[in-house]
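Pasting a structure here, questions to come.
The complex appears here without one of its protein chains, the remainder shown in place.
Labels run A, B and C following the written order; every chain starts at residue 1.
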Amino acid sequence: MRQSDLTYQLERFGLLFVWLAFIALFGAMRPDTFLTWSNFSTIFGSEAVLVIVTLGLIIPLTAGDFDLSIAQVLTLVSMTTAILDARLDVPLVLVIPLVLALGALIGLINGAITLYFRVHSLIVTLGVGTFLHGITLWIGNSQTISGVSPMLMEWVIIQRFWGIPIAFYYAMLLAVLIWYMLSYTAFGQQLLFTGRGREVGRLTGVAVGRVRLAAFVLSGIMGAIAGILYTGTTGSANPSSGTFLLLPAFAAAFLGATCIKPGRFNPWGSVIAVYFLVTGINGLSVLGFRTFVQDLFYGGALVLAVMVSQLVSGRKERGL
Amino acid sequence: MRQSDLTYQLERFGLLFVWLAFIALFGAMRPDTFLTWSNFSTIFGSEAVLVIVTLGLIIPLTAGDFDLSIAQVLTLVSMTTAILDARLDVPLVLVIPLVLALGALIGLINGAITLYFRVHSLIVTLGVGTFLHGITLWIGNSQTISGVSPMLMEWVIIQRFWGIPIAFYYAMLLAVLIWYMLSYTAFGQQLLFTGRGREVGRLTGVAVGRVRLAAFVLSGIMGAIAGILYTGTTGSANPSSGTFLLLPAFAAAFLGATCIKPGRFNPWGSVIAVYFLVTGINGLSVLGFRTFVQDLFYGGALVLAVMVSQLVSGRKERGL
Amino acid sequence: MTKTFGGVQALNNVALSIQPGEVHGLLGTNGSGKSTLIKVLSGFHAPDAGSLEIDGRPVTLPMPLGRSEAHGLAFVHQNLGLLYEASVLENLIAGDHERLNPWRINWRAEAERARVLLAEYELDLMPDQIVADLSPVQRAQLAIVRAADRVREHRHYGAPGVLVLDEPTPFLPEEDVAKLFAIMRRLKESGVAIIFVSHDIDEVLEVTDRSTVLRDGKAIGTYYTASTDRETLVHAIVGRAVSVDRRVSTLSESRPIATITRLSGKILRDVSLSVRPGEILGLTGLIGSGHDEVPMLLSGAVQAVSGDLMLDGCSLDLTQLRPADAIAARIAFIPADRQRLGIAPELTLTENAMLPILGHGAWLNHEKLRRATAELMKRFTVKADNPGQAASELSGGNQQKLVLGKWLQLGPQLVLLDEPTQGIDVGARQEIYDRVAEACARGGAVICATSEFEQLETIAHRVLVFERGRIKAELKGDDVTKASIAQACYEGAQTHAAE
Partner (left out) sequence: QDGIANAQANIAAYSGIPEFVAPGVPFDAKACMADKSILTIPASSAIPFIKVIADHKGQLAEGLGFKHEQWENQGNPTQWIQGMEYAANNGFDVISLLAGADPRFFEPQVKAAQEKGVKVVTSHLTGLEIDAPAGVDSNTAIDYKQAGKLMADWTIAQTGGKTNALILVSNEALSTDSLTDGLTEAFGANCPDCQYEIVNVPIVDWATKIQPTVQGKLQANADLNYVIPIYDSMSTFVTPAIAIAGKRDSVKVATFNGTPFVLDLIRDGTVEMDIGENLDWIAHAMLDAEMRLLCDQEPITDSKVPLRVFTADNIAEVGNPADAAMGYGDAYVQGYRDLWMTNE
């Protein structure tokens, strides 16, 4: 580490530099529109939900588990929130704790099945996620439900600080919390030992099972938070929304693990990864490219970014 | 193993029994329509593509890699086939080798990036898959392309043996080949060591890199075969076809690893898993249940099946 | 204490009492139940029956993971329990539930504390080093220091505590064993009790006060070290007498079968050496001397910086050599890191043993392979149920015999051994020596890198002692004794021209 401080710093902040380079490039091409504060506030404000989903994923990922159900937790929570709020007129102060508890419960179920039956988390969460999708369709009668109280939208995207919708700050707050948890608490260390060396963790006295369970519950709660914010962002809930966030969130989680703290899933890396990808998409749209170019960029940038990061680090073998 | 032969056999064939139980259940409810040969031939014929995608996945999975791009390979190949055949009138005898080579090339790219840059295959194939989706939209102009030559359809679903479209037999043939490859060739053992004891394999002379590369190429080719059959089944290509298949294929691959050869990805387990899940969905359709029930069934059956399988095997810890 | 795994009775009514301030040896053949007993104490396994009292107070079993510390128990497990990807500091504080504030880890203070601790034990480690980058010895030291620290911490809570060391020494060269013993004695003087597992009888005799011997899960007896001798213990462990005499056949003069020239690697500098047919060549040295690099480089496990190998008339370029080429040249390499490099634990015995002889097989006859494995297991006395078992279900010693069988079945002309008897009991050790000797008798040559001088005395025709990547001494024939090897290792001044 010591001897190659420069390379290491380059590796840590490589993605950040690439991001800045992209901003410079798009900025040079359309300085009047791309390089405006309003454009950036749009970029920052728009992907808060994706950031939160990604943050939710990295907790079980650190503990060595996949949570594929998080997207469906989002959708179910979003639907539940909309139904309770718009159809049944339950006040938001009740709805929010209720749906957070729902998220936690689902996390608990994921964890309990994975742990008690010793099944790979991939298949458990895939199954639970599909089941949740069924419930979402059921309770929402496959409809998009709108008419959510303006209060929720007010506190998600209408209110702004420095021009950026408040949802962005929620996401940043969560990133800070998770960063603190992973770096400065015993639980964070236990997560790490659980994920990378389950036996080792157990031998050093980590209650591996409980840690994994907690990770699932936390990701369930994060999914629920994302669901609430999603409802607030769109003012409605539709039964397929979350589905499309899953792969981008995984991409961001893995891409994020190449920077800031290379080799470990980390919240700031994830945040940078999300906004790096979003900036690219936004820039292409501002420049008027056709939409398929977004896919080319997204896929290409993802692969190139990890390739470059690996080149910088001397193609180190990573455990992850 | 010996002492608990019965449990072991129960574990091996558990899913098969559950499948038969489901057939009996649906059959009892609608003997006239569900329990007809024509219904089964429909089920067997129409899901051949999913079987092939699942078979494609288990090759890199055995070698310890994920190939998330396989669905997009399918879509791209399907689109390319349709365009070459229907728009450019290239004869099928040329088109087919061409698109198989395309699939192999994509596998090669996946493998090369994963291996040379030592990046997790999850992120590489996710990136490459997204990129391919962009290309598909581009070349197909986001349209459904129809007018594929009847010859292709003839040799995919029109021709039947015992009432089942020939595509089913292609899938079975591929299952036999892969079963043979995994069980009876040195390459199969090398794949296994590459996935489960990479360093041991390497020191025993297994060219681990080449094996992983080969696995990616094979899954690319399987994706291409699935793409050709998809085009032949529907007589057209649309830019979203593969998307629906990725998660079901993963589910089937992991579910399949709980039976026949428990603890290992295996072709017959995968085939059974696919048809188990599909039979359920089909039965629910025939019985006229609303669609959300299909999701409830799919998710619930997946989780229950692995839970039961684990209970039978005494909740053994699995490496997979 | 009783514990059964499936059909295996790992512990059968074992009773054991440890007094404060004593070093208590725990001996037994591979698979006799030592590690299992320890894992029950740490809460890793739940016992079927049995009770535990600490300081006269009964403790409910199974102990929840992480609670053992509160009772003053600290462990160094057989595979150390370190996370390789994490830093020294992260490993050092892992599981330190008693002391750490769970809500806020003060990394700066912890790093300071770690620096002091490492300095105190005279370890040349930095808190921010990654464990994967450490040498095996440093890792072992880290694990021991961690456990010692925990026990000492515990003294602030009253009772002095118990330190449990499950085979800490195979990783350590002699000088560090001495250091470890010094640490142990210091702890002992402060009233800490120590449970010490080792297959090295001399170590046991040197450091313990009493020893308990396990055989097949039963406690055979407890012996006072002062009134016991080597033979008694060996007899108790193995259940029969074992001779550990030098057993080297005389070699007829012949041309070398393998000649290595100008070999350089990470540590090695321009080393040249050769072996003759039937010869067992020992390589040894202190940590970091580079002797253990030789088998790695010759087998293609790691590519050399420079060097050539002339084997039976063929020349191999060691900078290009891959394991497959080495195998084709009939070189066999039995690595030290069994768990990672030797066996694939999830796969069956057959699969593990047969991989190298599959070649490009396009039609594997599983029945034949199974029979061949059963045959191999019999020949190498691998104790197991059947060839279809997962390799993880074997004890370490049996795993090692399986690995040996896997390679020796190929009839190699050059056998490379790296710490071949690490963690292997006295009885199994003899069997392994027999097998190696057989390979020699068939005209092969053996290069054995090890830090166990006694082993070299027993089997080696000739020993090369390394220092800083170069050969510093060569001992032959009757000079190959434990004492003279030790002398050559530790005396810096002597210079010999090798070859």
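The definition used in the following text is that a residue touches a chain if its C-beta (ideal position, glycine included) is under 8 Å from a C-beta of that chain, and two chains touch if they have at least 3 such contacts.
Quick caveat: nothing in here was measured; it's all calculated off a predicted structure.
**Student:** So which of B:Leu132, B:Ile157 or B:Cys259 would be touching the chain we can't see?
**Tutor:** Spelled out, the listed residue whose C-beta touches the missing chain is B:Ile157.
**Student:** With respect to the chain omitted from the figure, which of B:Thr81, B:Thr194 or B:Ser241 is a touching residue?
**Tutor:** Touches the omitted chain: B:Ser241.
**Student:** Using the document's definition of touch, tell me which of A:Thr125, A:Thr204, A:Ser236 or A:Ser270 contacts the absent chain.
**Tutor:** Hidden-chain contact among the options goes to A:Ser236.
**Student:** Which residues does chain A use to touch the chain missing from this display?
**Tutor:** Chain A touches the missing chain through residues 30, 33-34, 36, 38-39, 41-43, 45-46, 86-87, 137, 141-147, 150, 153, 157-158, 160, 163, 165, 233-236, 238-241, 243-244, 248, 278, 281-288, 290-291, 294-295.
**Student:** Touching the absent chain: which residues on chain B qualify?
**Tutor:** Residues touching the hidden chain, for chain B, are 33, 36, 38-39, 41-43, 45-47, 49-50, 137, 141-144, 146, 148, 150, 153, 157-158, 233-236, 238-241, 243-244, 281-282, 284-286, 288-292, 294-295.
The definition used in the following text is that only the chains that are shown with their structure count from here on.
**Student:** What is the distance in Å between the mean C-alpha positions of chain A and chain B?
**Tutor:** Measuring from centre to centre gives 29 Å for this pair.
**Student:** What are the residues of chain C that contact at least two other chains?
**Tutor:** none
**Student:** Quick check: in the complex, which residue numbers of chain A touch chain B?
**Tutor:** 68, 113, 116-120, 122-124, 126-138, 142, 247, 250-251, 254-255, 291-303, 306-307, 310-311, 315-318, 320
**Student:** Quick check on the complex: what are the chain A residues that touch chain C?
**Tutor:** For this pair, the touching residues of chain A are 1-2, 183-189, 192-193, 196-197, 199-208, 263, 319.
**Student:** Once bound in the complex, which stretches of chain C touch chain B?
**Tutor:** Residues 7, 299, 301, 322-324, 326-328, 333, 335, 340-347, 351-352, 354-356, 358-364, 366, 385-386, 388-389, 406.
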